[in-house]
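And then chain A:
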Amino acid sequence: MNLPQAKSEKGAAAVLRIKNITKIFGGLTALEDVSFEVKDGSITGVIGPNGAGKTTLFNIVTGLYSQTSGDVYLGDKNISFFAPETLAGMGIVRTFQNVELFSEMTVLENVMVGLHTKSKSGIISCAFKLPSQIKEEKYIKEKAMHWLEFTGLADHADIEAANLPFGKGRILEISRALAVEPQVILMDEPAAGLNSLETSQLAMLIKRIRQSGITIVLVEHDMELVMNVCDSIVVLNLGKKLAEGTPREIQENQEVIAAYLGEG
Partner candidate 1 sequence: MFKKVFGGILAMLFAGLMSGYVFAAPPIKIGALFSVSGPASFLGEPERNTAKMMVDEINKAGGVKGRQLELIVIDTQGDATKAVQGVNKLIKDDKVVAIMGPSITGDTMAVIPVVEKAGIPLVSCAAGVKITNPVKKWVFKTAQNDALAVPKIFDHMKKQKITKIAIVTVSDGFGSSGREQLVLHAKEFGIQIISDETYGPKDTDMTAQMTKIRGSEAQAIVCWGTNPGPAVVARNVKQLGITLPLYMSHGVSSKKFIDLAGDAAEGIILPSGRVIVANQLPKNDPQKKSLTNYVENYRKHYKVEGDHFGGHAWDAIMLIKEAIERGGDSPAAIRDQLEKTEKFAGIGGTFSFSPSDHAGLTSDAFVLVKIKQKDWTLVQ
Partner candidate 2 sequence: MTKEKREIIIFSIFTLAVLIIPFFLRGSYYLNVLVFIGINTLLAVALNLLLGYAGQISLGHAAFFGLGAYISGVLTTRFGLDPWLVLVIAAAASGSLAFIIGFPILKLKGHYLAMATLGLGIIMYIIFNETVAVTGGPSGLSGIPNMHLGALIFDNDMNNYYLIWIITLIVMLLSINLSQSRIGRALRAIHNSEVAARVMGVNARILKVQIFTVSALISAVAGSLYAHTMTFISPASFGFNFSVELVTMVIIGGLGSIYGSFLGAAILTVLPEFLRVLQDFDIIVYGLLLIIMTMYLPGGLINGLQKIVEFAAGKVGKRGGSGA
């Protein structure tokens, strides 16, 4: 968090910069020359019809795919082609569209894994339970409980993640990501499969996360949620950036409306 941050022309700090990203699978262009900035402490929505390339973009930013060309910057640092685990250490973390929980582990343990980068005991000190490791383990546990309390899952701490209701699973994924103490969280359709009550709770959680100083990038189909929480929105269509602006600007953008109507 003490990384130097580039000032964009408008004067606000851009924590994440996507520059000219192109991704070609086989002969298929999934992303073409996509660029945008994510301002520090903002909630940025990435929307677009199915196949627009939103998840591909997330996969590139978080190091799961490598882009064909273009760069990703975290602050001033070029983080293109960094491995996911390295990026996690630098403060970029994500959730998954299909909820990738550690299903055979308890809720608490899931969040404790999120603290992996915040701890450093090696195999030897873990096996021999050296005093430093015991201390660290206590810290990990307390910190993990803290995050569960933050997201309201503390009651479920000892349940196996696989036995968690779907909506709570989404929240657990967010709790686990928070434990990394990231600069930026990328959430891939966090509201998919949630009922309206759960969605409104999610919106509140997202706002609270932002209040704690974490930048959020959101891929989402639930327009109500997007319009409700986002400061700015990037629209992708068929791998290209279609528009960028405040929720109001986007709502009024004719091209965007056409793209969505075209989709049916």
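A word on the picks: all candidates are chains of the complex that A comes from, given by their letters.
The working rule: a contact is a pair of C-beta atoms (placed from the backbone, for glycine too) under 8 Å apart; a residue touches a chain by one contact, two chains touch by 3 or more; residues count from 1.
In this text the structure is predicted, and so the values were computed from the model without any measurement.
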Query - Which of 1 or 2 touches chain A - same complex, any copy - result: 2
Requested in this report: Mind listing the chain A positions that touch candidate 2 in their complex?
Outcome: 62, 64, 83-85, 88-89, 93-94, 96, 100-106, 109, 112-117, 119, 121-123, 126-129, 133, 136-137, 140, 158, 160, 176-177, 180
